[in-house]
Every structure is written in structure tokens, then in C-alpha cells.
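Note that this complex is displayed minus one protein chain, with the remaining chains in position.
Chain IDs A and B follow the sequence of writing; residue 1 opens each chain.
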Amino acid sequence: MFNKRWLLLGLGIGIFSMLMFFAFQGIDVSRVAQAEMKPIIIGDDNDFTGPSSAAAPQQVAAMELAIHEFNGQVAGRPVKIIHEDSACDETQSVDKAKKLVERDGASILVGPLHEPSTIAVHAYLQNSGIPHLAMIMPEAMHNKKNSNLFCIHGTNGFDGYIMGKYAAEVLHYKTATVIHDDMVDGEQFTQGAMDAFVAAGGKIIQRQRTPINTMDYAPYLSNMKKADVVFFWLIPPNAMNFINHYADYGLKMPLMMAGIECLGDPMLNQLKDKVVGMYATVTNYQDVEGPGVKKWLNEWKALYGADKKLSMPGFVEPCNYYVEALVALEALKATNGDTSPNKLNDAIRALKLETPWGKMSFNDRGIAIGNSYVTKVVNDGGHYKLQVLKAYEQLPKVEPAEVANKAPKM
Amino acid sequence: MFSFIMNLLNGLSFGMVLFMLAMGMSITFGVMGILNLAHGSLFMIGGFTLLSIVLAGGNFWWALLIGGLCAGAVGIIVERLFLTKLYKRMDDQVLLTIGIVYVVENITLWIYGGTAKIVPIPETLQASVTVGDYGFPSYRLALIAIGGLSFLFLWWLIEKTKLGSIVRAGMDDKETTLTLGLNYTRICIIVFALGAFLAGFAGGLGGPVLGLLPFMSMNVLLYAIAVIIVGGPGSVLGTLIGALAIGIIDNFGRIYLPGFAMFTVYLVFILMLLVKPTGLMGRKGT
Partner (left out) sequence: MISKRMLFPGSSPSSLQGNRWRYLIALLVIGALLVVMPGFLPSYLLDLLTKVLILSVFAVSLNIIWDAGLTSLGHATYFGWGAYVSAILIARLGIGNFWVILGTAIVSVTVLSAIFGIIALRVSGVYFMMVTMALSQLVYFTSIALVSITGGINGIYGISLPNLGFIQLASNKTLFYFLVLFISAVCFFLMHKLHYSTFGYAMRGIRSDETKMKTLGYNTWLMKYVGFIVSAVFAAVAGVLFSYFLGLVCPPQVDIKTATMAILMLIVGGSSIFFGPVLGAILFVLLEYFASIYLPTRWPLVLGLVFIFSVMFLRGGIAVYFIELWKDRIRRNESDSM
């Protein structure tokens, strides 16, 4: 006798088995497929939902642009990228990394944007040893020689270091007040700036740590002491609010952000005049002028110009993702399609890459050696963008040992 | 001296935003006993609606009203479609609102993207007023003024009008209200709509101060709950006192107790819950 309940049960079992089928299906395919026809997989543990997800579509597009440049194949084998969502959550990142490595057979993993997730995923990748192209280099993870970790961005402290160096050596500022999110990233970025500043003879007169969920920066602004410059680092939503309130409260000290990584084109153009004059350090970004960048942007427009949402990279992360994909593809080319982890790791370490932003290579600790730029926000006829003031060329992107931790603990 | 005044003014302006945010939740909670966890989402809806209108060239003040109305509309829909079906299932009503938080958050993310948004301040209020060494934005002064006016209006509405007396009757003694033949369902709709409208209005008003982000609803909600517990649900004056208190405590806490800034508000909240759950000026019987 068929009643509603049995129907529902049957439906439930049906859906369940279908899902299980999909789950198992993936394994069979990879076991049965011939090695030559099987595409090389690059895994991308990206952030589609969650707070760092602003540039996700552009990040994916940037990686696919690199694949497009290689015509979707390397050393005679097809290559593709599988993108997964890590949701800025450690649990999810590791789950997805597992899926990419174990089920999809990824040979290289491009890591999440979120620092704790990167650490978690990296710990997981120690089993397989496949190259981990991290987007962020947590302090706790570098200093290992010849490991499988590579980061084109370098350490957080490095961005700050460049900023502090510029402030003291070029602009001759003598005193600074610091404000940052009360989290490890914030500490590291600003520590870099503080170290460089103090090493060049400057003095830090104040350091304010703000809770991450701060929405109103008024108390901190009213409490800010007068100095030659303000060093700050905040996650994107907070940075927006901070700069907005800073301008509203009429404070006049120059703002220096250690790394524009968390502010992008759409955000600069929302803040408009309030953000003009702010300094920032960047590595790869669309506003860095040069023939290589121009060519790259034209490629971007040719491929994505039609899509309104993807009219330009807009943030630093997509540019970085492009370079990461380039690293992966060039390494695969160098090993001639050999995906064994050791060969790939060695190949990446030996790379001498030509990116739109100049030459790039890695040191033996997986940190990139490349160009960094100090820039300033300017109003270019109604469009707000960065203008390069000074280029620091071919530096390993880590704070030099003699400068590290020079600043007093505040 | 001036820094003290600045901190006080900062606390007051933040507190006023909290007042309007919490007021909506206060009457909903007071009358219907529902803890509407989606209240932060309504706040967000108001703020984002205002943003869209202003960016499209609309007038800020009209945008405020429309933002409030949008939030009010969503509130009525939620109330009619879902909450009435769960009449008397208090726990389920709360759980439902949690689901709504997830839905609204993701839809907002879908429409507006994940970057934070800056709400442009109307032209007339873009200057700042000098207080000693510092400058205090006139928008925030306007906020304090608007907050004060809203308080007077709401106080008049709840304490002095017939509508208000019906609402208060619903808060104090539901059974008697029913036996007096008053349409309780209609009261619920009005109360919920008013609460949602206030949330949306506060969202628009608070936009320039708090920024707009699809993930802000929980953050904002927790402040609202703290305010209504400290001030007492259902009481307009209580909510004002609670909001200003929380705003000022939060501000001074951030400067003078930097490591413990986040705790101060919660400790006050828990203490109040233990000592006098009906809050400073709460009505008995809720």
C-alpha cells in the first residue's frame, strides 16, 4: 500500500543514492583514464563566500587567463584548474584541499587567501608533498629550506618594511603613530613598517590595536597622537571605514598602508577624494605602469572585456593569482609534464620568470624575489588610482634579518 | 578635557544609532516576546537600500524613509508568512529568524558583492565642527539630533497616543487585551512593521558611521540585544538610556581598556540579566 510516507522515504533514498553515485564517480574516472589523456590538474582553494570573497570572480578569471595563454595545455598534455570554495574557513579549506588532492588528483595547489586556512592546508599537504603556491606567507611557515611552500607575495612584514623604509629614508619622517587590527596579520604588517622606520632613525609614539569587529573608528581617531605619519593595516571593510572616518574627522597626517592587498580599485573609487594622498605598497597591480602590464591588461580586456563584472582585475589578488598560475604552468613546462612532487618543487625553485611586473624567482625558502613598489593614491581625471613613486627592485620579499624586530615592543 | 568631550560625543553618536536600532527590537520583543535574531538583517536591508538609492542619485533623506519602508515590508512578509504559523512556538520563531539571517546575508552578498561599502553623507552635512584640537563631523551631530527627535516622537507615540496605549496593553497583559476585543493580530502586524521600519531607518542613518557589509548583521544584533536588556524591553526611555550607556561604555572601554574592549559590553549585559532581567526601566510582565 503506497502512502505518502513510503513515497517520501523512497524519494529520500533515491536522492541519497544519486549523491553517493556522484561521490564515487569521481574515483572511477581517475582510475580508468589513461595517463596520457588525463589532464594535469592545478587545484585552486579559493574564497568564494565569506569576508575575503570580494575579488573571487576576478581571481578565477586571472588564473584562467594564464591557462588561455598556454592554450590549455603544457608539454603536450591538457591542463586545467579546478576551483573550490574555502569560505575563509579552516575546516572548509582543508576539506576542499583533500578533495582537490585525493579525488581530483591535483599536482599543485594554489592556497587560500586566509592565513589560518593557509596554515591548515599546508599542514595537510605535508603528506603528499605537492607544491603549495600560497597566497600569503605566515610567519610560522617560512624559514624552512627547500620545502614545498612558495609564496610570490612574501611575508607580511616585508610590505610594511618597504613602507617604513620609504617613510624614513625618502620622506624623512621622524615620528609615527600606528593603528591596526588586533590580529596576527595586523601585527606583522605594522611590525615591518615599525622596524624599518626605527632602523632608519624614526620613533614610534603610539600603537593602537583595534578589535576586528570594530565598525566605528571614532574613539581611536580621537585618541590618536600627533605624528608625522600614520602607519596602518586593517582588513578591507575596516580599512574602508577607517579611511572614511579619518577624513570625516578632519585628521591631516599622511596615511600609509603597508600593502594595498586589501584595498582595490572599486574601493578606491568609492572613497574618492577621502583616500587621495594615501600611500601603499604593492607588488603586482594593474596600476603599475609598464609595457608588460599594458600588454597584460589588453589581453584581459580582449578575453573578459564584454563581462561587466570582469572589466578589469581591480584588486591585487587577481594579479597575484595570475602570477601563481604562471608559476605553476612554467614549472610544468620545465619538468616537461612530469608531475612528481619533488621534480615540480625543484623546477619551481629554479624558475626565472618574466611576469608583466618584471622578473621573478624564488629563494631557497620559497619566498619570491621580485619588484615592489611604493605608490600613492591620485585622482586621474575622476578615476582614483595608484601612482608609483618608487620601485624597490629584485628584493627577496622578507624583512632583512638586521632590521627584523628592531622596533620596541609596544 | 577636549578629548573627554570628544569621547563623550563619539559615544553619544554611536549610542543614538544603537537606540534607533534597538527600539525596533524592543517593541517587538516587548509585545510579542519574540527574539528576532533577524533584526540585524533588517538594519542591513535599510542601509543597503539607502546606498542604492543615494548612489543612483536620490535624495538622502527620502532614501532613509524608503530604506525603512523596505525593511518594514520585509518584516511584514516574514511576520505574515512565517511567524504567525509558529504562533506560540517561541523557540521555533527564534530559530526561523536565524535561517532568515543566513538567507538575507547571502542574498545581499549576491547582489552587492563582498566589499564593504561607503555611504555618502549628504552635502549639507559634510563639514566638521572644531572641538579644541579635533574636528567632529557635523553628520554625527545631526545623528545625535535626529536620535533625540526620534526619541521624543516614539515616546509620544507609545506613551501618549491611543495606538501606543494598545501596544503597551499588549505588552503588559496580553489576555486582557484579547478579552477587551482588541485585534491582537493587527497589533502584532503593526508592531512588527514599526519595529522593522525603525531597524531599516537606523540602518540607513548608521551607514556613514558603521559602514555596510553583508556580514554585519550578527555584530549589530548583539549590540541591539545588549541595549534592550540593559534598558528594559518595551520602554522607550529605557532603550534610550541603555543605548547611550552602551555607546559610551563601548567608546571609553576601547580607549582605556584596549585589551578588554569587547568584554565591557558583554559583562554589563550579563550582569544586568542576572540582577534585573527586565532591565533598568523594563515593564513587568514581559
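In this section, a residue touches a chain if its C-beta (ideal position, glycine included) is under 8 Å from a C-beta of that chain, and two chains touch if they have at least 3 such contacts.
On a predicted model such as this, the values are computed, not experimentally measured, just so you know.
Within the complete assembly, B:103 is the residue of B:55, B:77 or B:103 that touches the hidden chain.
Across A:89, A:216, A:265 or A:317, the residue that sits in touch with the chain not pictured is A:89. Annotation: of A:103, A:174, A:203 or A:376, A:103 touches the absent chain (contact as defined above).
Listed here are the chain A residues that touch the chain not shown: 3, 5-6, 8-9, 12, 16, 19, 22-23, 27, 48-49, 53, 56, 84-85, 87, 89-92, 94-96, 98-99, 102-103, 115-116, 119-120, 123-124, 127, 138, 140, 182-184, 211-212. By the touch rule set out above, chain B reaches the unshown chain at residues 29, 33-35, 82, 85-86, 90-92, 94-96, 98-107, 109-110, 218, 222, 225-226, 229, 259-260, 262-263, 266-267, 269-270, 273-274, 277.
In this text, only the chains that are shown with their structure count from here on.
The centroid of the Cα atoms in chain A and the matching centroid in chain B are 36 Å apart.
The touching residues of chain B, when paired with chain A in their complex, are 3, 6-7, 10-11, 13-14, 106, 109, 113-118, 121, 128, 134-137, 139-140, 208-211, 213, 215-216, 219-220, 251-252, 254-255, 258, 261-262.
Those residues of chain A that touch chain B in the shared complex are 49-54, 56, 208-211, 213-216, 218-220, 222-223, 236-238, 240-241, 244, 248-251, 264, 266-267, 270-271.
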